[in-house]
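Removed: one protein chain of the complex. Kept in place: all other protein chains.
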Amino acid sequence: MGASTESVAFDKPAREQAADTFAMWIFIGSEAMLFGAILLVFLIARISYGPAFAAASHHLSLPLGTLNTVVLITSSFSMALAHLFGNRGRWRASTWSLAATALLGLVFLGIKAAEYTMEFREGIAPVLGVPFTYDGPDPVHAEFFFGLYFAMASLHAVHLIGGIVVIAGMLVMWSSATQSSRLRRVRAIGLYWHFVDIVWVFLFPILYLINR
Amino acid sequence: MSFGIPFTPPEASSIAGSVDLLFYTLLAFTALLGVFLTSLVIFYAVKYRAGSSADRTGERARSLPLEVTWTVASLLIAFVIFGWGAALFMRREHPPLEALEIAGLGKQWMWEFRHPGGQREINELHVPVGKAVIVSLASQDVIHSFFVPAFRVKQDAVPGRTTHVWFIASEPGRYRLFCAQYCGTQHSEMGGFVTAMPPEAYAAWLGNQGQGETLVADGEKLFGALGCSGCHGNSSKVRAPDLTGIFGRPVALDNQQTVIADDRYLRDSILNPKKEIAAGYEPVMPSFDGLVDEGEMQMLLAYLKSLSARDTTKSEAIH
Amino acid sequence: MNTEALSSSSYLGEGAGPAAWLLTTDHKRVAWLYLISLTAFFFLGGAMAVLMRIELATPAGDLVSDDVYNRLFSLHGIIMVWFFLVPSIPATLGNFLLPLMIGARDLAFPRLNLASWYVFMLGSLFALASVVFGGVDTGWTFYTPLSTLYANGFVSMAALGVFTVGFSTIMTGINFIVTIHTLRAPGLTWFRLPIFVWTMYATALVMVLATPVLAASLILIVLERMFGIGIFNPALGGDPLLFQHLFWFYSHPAVYIMILPGMGVVSEVLPCFSRRPLFGYKAVALSSMAIAVFGFLVWGHHMFVSGQSAYAGVLFSFLSFCVAIPSAIKVFNWSLTLRKGEITFETPMLYALFFLALFTFGGLAGLFLAALAIDVHVHDTYFVVAHFHYIMVGGMVTAYMAGLHFWWPKMTGRMYPETWGRIAATVTFLGFNLTFFPQFVLGFLGMPRRYHTYPPEFQFWHILSSAGAVVLAIGYLMPLFYLGWSLFRGARAPANPWRATGLEWQTASPPPPHNFDAMPKVSRPAYDYAMKGLQHEKFSPHKDEA
Partner (left out) sequence: MSDIRKLTFVYLVLLALLALTVGSSSFDLGGFNSALNLVIAAAKAAIIATMFMQLSSGGILPRLAVAATGLWLAILFGLTLIGR
């Protein structure tokens, strides 16, 4: 006994697996509260300054935003595949799926960076003292919208970067890990990754699709 | 009797007595309960100390009737105190109609007050006894809190909105005025005195302050200087709502809703005119955000309110 | 007794040297890492409090400047709330005892547990580093727009430090919840759990669900300061009150993070020294959960005069009265536990009885604050300061001392000196009341909190309070010395010196690295002090069950 559990506290792997999953779900609940609080800030501002927010939202790039959503949903799909293959012991396929997931994460970040660059050029990025040159109506509250947009999108991006780093670290130490611990890690990072995906699923319509 | 040591704050407003009645009732109740529980614990501790010959038969580790009883009793008492406190609290929402309105502005680190006649005071506030006084509060910078312990009133002054506090001073005297919300380095220096004086003395005091411009007059001047009168005046070329009698009236908006033109609506309409557009008008008004500070906002609001009062009390205004 | 044999079989003897401690994953050693760091923070925050009390002995600001005073109370609050009270009992006693009480070998995630300490140290030291550069002067509440637009201190640094400590809190919370759900010994059903475990569960729940909201509000502050995003800036359309909503959504339940573990400790100590089962066990257990849930519904009572709608004020007042009920139930049950007992007055019991008194009075003072019309008068005055110090210091710290003395033999294998313990407990109790009772009077008189100078008519009460602070400081310094002494010179402790029923007393003092030689089985309810054979210190209550 003990060989297949990682924590000394458990004597049965099945029990440990249940504990792992539960812990990840609690962590996700905790993260949901974090994003929930910021969404609440957004919601209240949106109620107060609806027209300004709608007008400002039109300055975001809908094609790039949609493309990014597709990329992220695809990465979730490949993450689910990585888990499925791992479960079946098909470790080569699992590894490739994981790598694809991380790669898609990087693509997402690349597209996001391109969007940010465009927005900086257009002068609608009210951060770091960059001059804010917005030509729509009610620039004060449009600035508020862009501030929240940058805050929320960047917080999401930071979560995604964290996920990519963890996947990369897992792949580096892949060969030295036992199969059960590989599976344990894929399961944990998978839950996290899907959650980050869910966050974007909400952010996308909220930020990009206000009364288009 | 108290050797110069204060135990209670002075009661100097119309509500101080009723707040204190609740306070002392609650004090009596909590003291009684606290002493009862303490005595019970001490009694048990002595009676059932190890080695004592107390009777320990028939012990039980729970008693459902007892638990239900104290739960229900606690709930009932809590509800009574809640209701009492809430009923008194709701009086804050309903100031008397006939009231003297004084503008109070908090800034780091002083209170600035302006009487309706334009008299200005810093960290001092003179009010008449026996007349309702509404202090409309605004803040130039951070959150402050207007606190007069002798009146049992407190209200935060929040940047970006107007809040109100009202009281009727009942005893002439000089009472402490504090800023209760921490507001930065010299927070403890921000305050002074409220002087409650008999109405005649108050009138005399007002007279001695020198006749400055009234708040309304200042507001009217600003109304012209900012160009408001260009559109909202009678001879304007652009169509804009006539603001005569606007305050307190319902305004139909272009989204089929109706709002009451209160402090909040007027403030928002000046700073953020696109938010709620009066039905039938084009949204052409520019925002004055950043162009008027809180002091000027108070003047404008006073002027706009005076436009409502004028029809009915014209003779008084001329006088 | 053979010293060699003992040290080699206990967790304390398993490898010495810094590495064996700093890289340990043993929950008992992680508890010590926390205990040592928290003690340092407690005395640091306490020293600031004493300095403030000395300053306040005279109405004028003659000892320190206003700027320094503001930094002192801000850091006192930040240190005491986030670096001492929130982690205090959970991270030290909870870490040590939770696995022992439920018959587990360790917490579910031992490495996460160690990581939580490192994250805690990283965050707290980062925040404290801001002192080196000049400190923060926003108060621990970081109210906007003072903190975002006007404060000249190192607000971002302190906020990021607190943010980081939040991660450590969440890690501990997750670890506790999962451990309690998955690692209970056979037969240890939910309603056989010691109340301490129940309160740890309730605390962990609040930690996990409230802390992220604090994190969000701190992130927004930092973004506003560093990147100019005007989320709470009224000039840009933001709402400063929204920050208060988010802040108190965390910080009011955080009060329950701080007090629930104290309630847990007292629920262990009172039955043990009364030799009686806890009165109304189920009511106490369930009221802990009720507190954890209802605690989230009342944050608006910090904002009655803030400008939020009056009707919201009424609703929040109503809910605040409701949350008082579970606490009242607990007080009644603790008092009734003493009835028909065989009571002895060792140090933990003294602390527990003092807790009962101080918590009761602090809680009753809370009724004044929940009653709207009274709160308008006493809000933001010393009345509030006195109220929460009665709960946080009189309640939580007293319970912490009770627990520390109660489980000291288990943690160290040594007894503390009983006489000194009783003296310290009494000095603390007297000093505490002298310090904080006058503050109730001051608050009613209208003395606002966070004042560096004050009107001379308040001086009498301030002098009493300052004198009390000195007594209180002595009361807290005494255990530091005699407990330190007993680590090396104290009498050897038997496995079960208090003849208590919990599983943690079934194993050696100090416990072996793997906690139990034979994994325990449980077939009795908690606090079964009527059990035969419990008169003996070597008796193991659960071993006779097959």
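Note that the chains take the letters A, B and C in the order they are written out, and that residue 1 is the start of every chain.
By definition in this document, contacts are C-beta pairs under 8 Å (C-beta built on N, C-alpha and C of every residue); 3 or more make two chains touch, one makes a residue touch a chain.
Predicted model only: the values in this text are computed from it and were never measured.
Though it is not drawn, the left-out chain touches A, C in the full complex.
From the options C:Leu12, C:Val136, C:Leu149 or C:Leu205, the residue with contact to the unseen chain in the full assembly is C:Leu205. Across A:Leu81, A:Met170 or A:Val186, the single residue that touches the chain missing here is A:Leu81. When the whole complex is considered, the residue among C:His245, C:Arg276 or C:Arg414 that touches the unshown chain is C:His245.
The omitted chain makes contact with just one of the residues A:Ile73, A:Ala113, A:Leu128 or A:Met173: A:Ile73.
The chain not shown here is touched by just one of A:Ala9, A:Ala37 or A:Ala142, and that residue is A:Ala37. Counting over the whole complex, chain A has residues 18, 21-22, 25-26, 28-29, 32-33, 36-37, 40, 43-44, 62, 66, 69-70, 73-74, 76-77, 79-81, 84, 190-191, 194-195, 197-198, 201-202, 204-206, 209-212 touching the chain that is not drawn. Take chain C: the residues that touch the chain left off the picture are 181, 205, 209, 213, 239, 241-242, 245-246, 249, 296-297, 299-300, 303, 308-309, 312, 315-316.
One rule holds in what follows: only the chains that are shown with their structure count from here on.
Note: centroid distance chain A to chain C, computed from Cα atoms, is 35 Å. For chain C, residues touching at least two other chains, in rising order: 235, 237, 239.
Among the residues of chain A, those in touch with two or more other chains are 48-49, 140-141. Note for the complex: chain B touches chain A at residues 272, 274-275, 283, 287, 289. Residues 61, 66-67, 70, 137, 139, 141, 143, 145-146, 149-151, 234-235, 237, 239-241, 274-283, 304-307, 310, 313-314, 317-318, 321-322, 324-325, 328-329, 331-333, 335-336, 338-345, 353, 356-357, 360-361, 364-365, 367-368, 370-377, 379-381, 441, 444-446, 448-455, 457-458, 460-461, 527 of chain C are the ones that touch chain B when the two sit in their complex. Partner chain A is touched in their complex by these residues of chain C: 25, 99, 104-111, 170, 173-175, 177-179, 181-183, 208-213, 215-217, 219-220, 223, 227-231, 235-239, 242, 246, 249, 514.
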